[in-house]
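What follows is one structure encoded as structure tokens, with my remarks underneath.
Left out: one protein chain. Kept in place: all the others.
Order of writing sets the chain letters: A and B. Residues in each chain are counted from 1.
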Amino acid sequence: MSIETFNKLIKFLKTIRMGWVVPFILLAKGENPSAQIRAIFSGVCIPIFAILAFLYLWNTSSSLIVTKFGTVPGPRQVLSAWGSLRNESRLEEIKEADHVRRLREKRVDYSDKYSETLKDLPGGAPDFGDPAENAKALAAAALVFGEVNELLDVSNKISISRDGQSARETAESFEFEPSKAFASVVIDRLLPMEIAFRKADETFRMSTDYDVLKSDSKEIAARKKAARHAESKRLAAEKAALLIRRQEITTLATRQALARIDSVPSGTMRVLDSIDAASVSLRPKLDAWFTAIEEAEAAGTKYRNKTKVKMLNKSFADNPYPGKETYVQQIGTSLKTVFAGFLIASLIAIPLGVVCGLNKNINNAFNPLIQIFKPVSPLAWLPIVMIVVGALYTPDDPMFELSFINSAITVALCSLWPTLVNTAVGVASTDKDFLNVAKVLKLNWFKKIFKVVLPAALPLVFTGLRLSLGVGWMVLIAAEMLAQNPGLGKFVWDMFQNGSSETLSMIMVAVFTIGIIGFALDTVMLSLQQFVSFGENEAI
Amino acid sequence: MALLEIKDVAKGYGEAGPDRAEILAGINLTIQQGEFVSIVGYSGSGKTTLINLIAGLIQPDSGTVTFKGSPVREAGPERAVVFQNYSLLPWLTVFGNVALAVDQLFSGLNRKDREAHVMKYIRMVNLEPARDKYPSELSGGMRQRTSLARSLAMEPNVLLLDEPLGALDALTRATLQEEIIKIWEADRKTMVLITNDVDEGILMADRIIPLSAGPQAKLGPALTVDIPRPRDRKAINHEPMFQQIRREVIRFLLHSHKDSLDNASDQQVTLPDVLPEDLTLPPRFWHPKRPPLRRADLERAAAEREAQLKAMAADKEEEVMA
Partner (left out) sequence: MHLFDVRLKTNTTAMKLKTNPLNICRPVSGKGLALLAGILAMTSVGRSELLDVEKDELTFGFIKLTDCAPLVIAKEKLFFEDEGLDVKLEAQANWKILLDRVISGELDGAHMLAGQPIGATIGFGTKAHIITPYSLDYNGNGITVANDLWKKMQANDPALRSPTPKHPISADSLVPIVASKKAAGDPMRMGMVFPVSTHNYEIRYWLAASGISPGFYLDRKSGAIDATGTTDADVILSVTPPPQMPATLEAKTIEGYCVGEPWNQQAVIRGIGVPVTTNYDIWKNNPEKVFGLLKDWADKNPKTAIAITKALIRAGKWLDETDSRGRLVNREEAARILSNSEYVGADYEVIRNSMTGFFYFQKTDKRPMPDFNVFFKYHASYPWYSDCVWFLTQMRRWGQIPGSMPASWYADTAKEIYRPDIYRKAAAHLVEEKHLSASEFPAMDTDGYRPVTSEFIDGNTYDGRKPIDYINSFKLGIKDDSRLSKM
């Protein structure tokens, strides 16, 4: 690697906020080790130390704050909440796979049921291959999913049992061996704890002894209080142990279930795939057929199998799986929304900013409006946007959800201003010498704007864009909360509404996600900004 | 017919009243085809204003600037300017900067020819190895060469050099002087050099004209530099003619300076104490006009700072004493 490329690499690392890696590289090259070690200490060790200190403080102080949702969760609880979110999304995967299987089953079932009708299909009936093979493959898949679902249901079914006896009865009603084996694990390891805890909790709650009555003397009251405290601690410990065990077991079940699904023999998978392929190729034919029938009916011919064809056609439709949004999907929605809003904002702000920057009078005309609207919060914009957009955007088959548009426009309205102001300033402050060059060259207006003014203003425009994106990401959460756009904002709101023991840790997961993504977006914009800033003025 | 003729030109800035600053007054100048004229004057005497007038970037308040017999109404590539601070577009490479001019002015040529045209001038200023570098990666001298290449590539009738070497170190400056002279000698393009360095003016030009100190700066008598070329920068110092021209120019400049000071004291006219506006600062919303920067304020601030430093030094001394 030549020195030049090496220097470029270093510079690049610095622009993408990876400057802290540089001393390590230089140290590896043996360049001035003591200076590198000092740089590592100040650039890496100190931040890590600060983070660790923060985690330590958080960990120790969190348990001291008691809210109506319990104590504030510490870092470990937040981490495990993240884990459970991941677990949920894996389970959602299983659900979706199962949905696909049922869909496939339905298709074969329907083409079987309407095989008579299908004989009339122009171009012939679909080729699903050997029907016996199909049936076997579908049955095998269904069997696997039956096993999987039962397996995943074991711990629920068992852990609500009143006693060991009824649990064993429940276990006997299971159909499949894996779940029976698994049930015994749950009965041995989980159920006793579950029952014990339920009992203790019940007694604790029912016991009148623990009520501190006014008639008690101070001493008695204090004693009861102490007893209650001890009791609550014991219960807390019991519950913690129970839940940890329960999570272990659920995870175990999920893992087994996933492994079971993966173990579907490849022969079966091939048949299933061929059924899918056949059904995909059949869809357009069925569509065309149904359209032809409708046209014929409109022209006066009666077609006796119309409904059958329609139902058949429907069973071949590819509706998306209507499951819940996983956390990652919610993050995706948020990103999509913020970028849509950001795009709208940029499309308005940059041209308007250029116009304002070029003409003082226009600038003076817009300036008061800009100053007035700039500080308005998204919470004020959103109701207006909702009402206006709700009135204007009423297509029959909307391409975008209303809530998505509402949030995106709100984001746009709030993030418009930094780009607008910065573009105007950038354009207005174009170096006079550059303009002189343009004059000497007799560049026409368009060329002057695109070859001189805009490039010269680009660093400031990008500063504005970076600020805009930051603002947009911040207001997005509030906008989504109110507009019910299914992104991170709605996640936070839903979790808040759940009011469960997990509420706070889930919200904290969201807080960290929002922070980290915001940081990443800012880094990307910063890199872009430095890329266009002619390598002169380093942005911060 | 003279290529360029300036007649009774006056130029001032600002609104009528105490803020008005008359920069140039009664300027008369004629430049012939192929001539190398240098104009020497104090910093701030209005040299750049003069060149902007010739270029057509600004219009005179009174009098006329005629180029090839017709009045100058706007800037144009036939009067290329090499700006004092290079004015390179920082987002374009050396090649790009030159190509910007070439693409605009020689749009009739095909792509290949245009590229060849660009390269010809880049080679002329010895910048071929740096053709893909950005201005920020270049030294001052290289930047000015790029600017020079860009102006030359316009193939202008007149090349207006506005203190092109002012910001360069002595060594680079000398090299560039040589190169400019070489280029001029090669095709005898008309050149107007503005400089505050009398030696430079004499060394390079056919004719040297001093510009008196402002306000209302006027051109002094033109002095023909009749020293044969090529001129040797070391030997020329001993040339009697060089010494004489130099003396005269300096005398004129000193005298004009004294004059203007005398005038000022005689007429009791206080100069507008306003510094030129810093155009690189972004315009502000709401109050588009900044309050004027006043020299007196700066001086007062400097004096205060000095006093403060002195006081601090005194404190230190006292401490040491204690």
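Just so we're on the same page, a contact is a pair of C-beta atoms (placed from the backbone, for glycine too) under 8 Å apart; a residue touches a chain by one contact, two chains touch by 3 or more.
This one's a predicted model, so the numbers in the text were calculated from it and none came from an experiment.
Undergrad: Which visible chains touch the chain that is not shown?
TA: For the complete complex, the undisplayed chain touches A.
Undergrad: Where the complex has a chain not shown, which of A:A221, A:L243 or A:I449 is the residue touching it?
TA: A:L243
Undergrad: Per the definition of touch given earlier, which of A:K8, A:K199, A:R255 or A:K324 contacts the omitted chain?
TA: In the full complex, the listed residue that touches the missing chain is A:K324.
Undergrad: Among A:T15, A:Q36 or A:S80, which one is in touch with the chain left out?
TA: That would be A:S80, which touches the missing chain.
Undergrad: Taking the full complex into account, what residues of chain A touch the chain not shown?
TA: Touching the chain left out of view, chain A contributes residues 66, 68-71, 73, 76-77, 80-81, 83-84, 87-88, 91-92, 94-95, 98-99, 102, 105-106, 108-109, 112-113, 134-136, 138-139, 142-143, 145-150, 152-153, 155-157, 159-160, 175-176, 201, 204-206, 208, 210-211, 225, 228-229, 231-232, 235-240, 242-244, 246-247, 250-251, 253, 307, 310-311, 314-315, 317, 319-322, 324, 390, 394, 401-403, 481-482, 484, 486, 493-495, 497-502, 504-506.
Here, only the chains that are shown with their structure count from here on.
Undergrad: Where on chain A does chain B make contact in their complex?
TA: Residues 360, 363-364, 367, 370-371, 421, 425-426, 428-429, 431-434, 436-437, 439-443, 447, 451-452, 455-456, 458, 460, 532, 534-536.
Undergrad: Can you check the complex and tell me which residues of chain B touch chain A?
TA: 55-57, 74-77, 79-81, 83, 85, 87, 89-91, 100-101, 104-105, 134-137, 154, 279-283, 285-286, 288
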